[in-house]
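Of the protein chains in this complex, one is absent; all others appear in place.
Let's look at chain A:
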Amino acid sequence: MSASLSRMVMAVAIASLGPHRYGWKLAMEAELEEVMAEGQGLPFATGCLLTAWRELPAHVEGRLVLASYTLVLGLILPAAALLLAGVFAGYPYLLAYGTQATSSFAGSQMLMPWLNAGNAAAMPALTLIVLLRIASDVLAAWFAAERDWTRTAAAQRFGAATTLTLATSAGLVLLDATCALLPALTLVLDVLAVALLRRLYIAAEQDHSVGQTT
């Protein structure tokens, strides 16, 4: 158990070290076998993992990994969490402000009872749309971290489609599309974050190819 855990930690450490430290990856891996024979594998592997993480800002590949995880964990996933919190909080942003205002202006709470019942019936469907949008955000974050730009774009297109569906449905059912403002705003943030990340990777690849040709 301890040996397999040590090897797992070492595998993460090795994956985190840049290609310019290839020899050191092999050195640490070989040393682990010796250290495990004396039962000190896990502390050794943990130290190697810390070494690898400390080395991340020292090479281009590591800086890109740090940038992608910062954007994914600091922007895209919090945006998805915000939408999920909205769902759990009972849709504070899915209230039909327009209908309330109309009722209030007319001085009657029962002016459009059929619309209120309609609102209630539409909520599960709207919830489902928001949940699909959250799922698309999580997938986009996952694919962006893996640098799979085709799938990231596909997930974001799906996210844009759900946001548009939410705005249209809410506009038709609740006579108010403001509930789609937050999903739309987070979608813009996600798209900007992924575009920035993609530009960083393209710039790094160009630098790398220029460095190889010169």
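Quick note on the criterion: a contact is a pair of C-beta atoms (placed from the backbone, for glycine too) under 8 Å apart; a residue touches a chain by one contact, two chains touch by 3 or more; residues count from 1.
Just so it is clear, contacts and distances are computed from a predicted model.
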Exercise. Looking at UniProt, which of "NADH-quinone oxidoreductase, chain G", "Sugar ABC transporter ATP-binding protein", "PadR family transcriptional regulator" or "Ferrous iron transport protein B" names the chain that isn't shown?
Worked result: "PadR family transcriptional regulator"
For this session: Determine which one of A:E33, A:E146 or A:E205 touches the chain that has been left out.
Result: A:E33
Problem set entry | Residues belonging to chain A that touch the chain removed from view | 21, 23-24, 26-31, 33-35, 43-51, 54-55
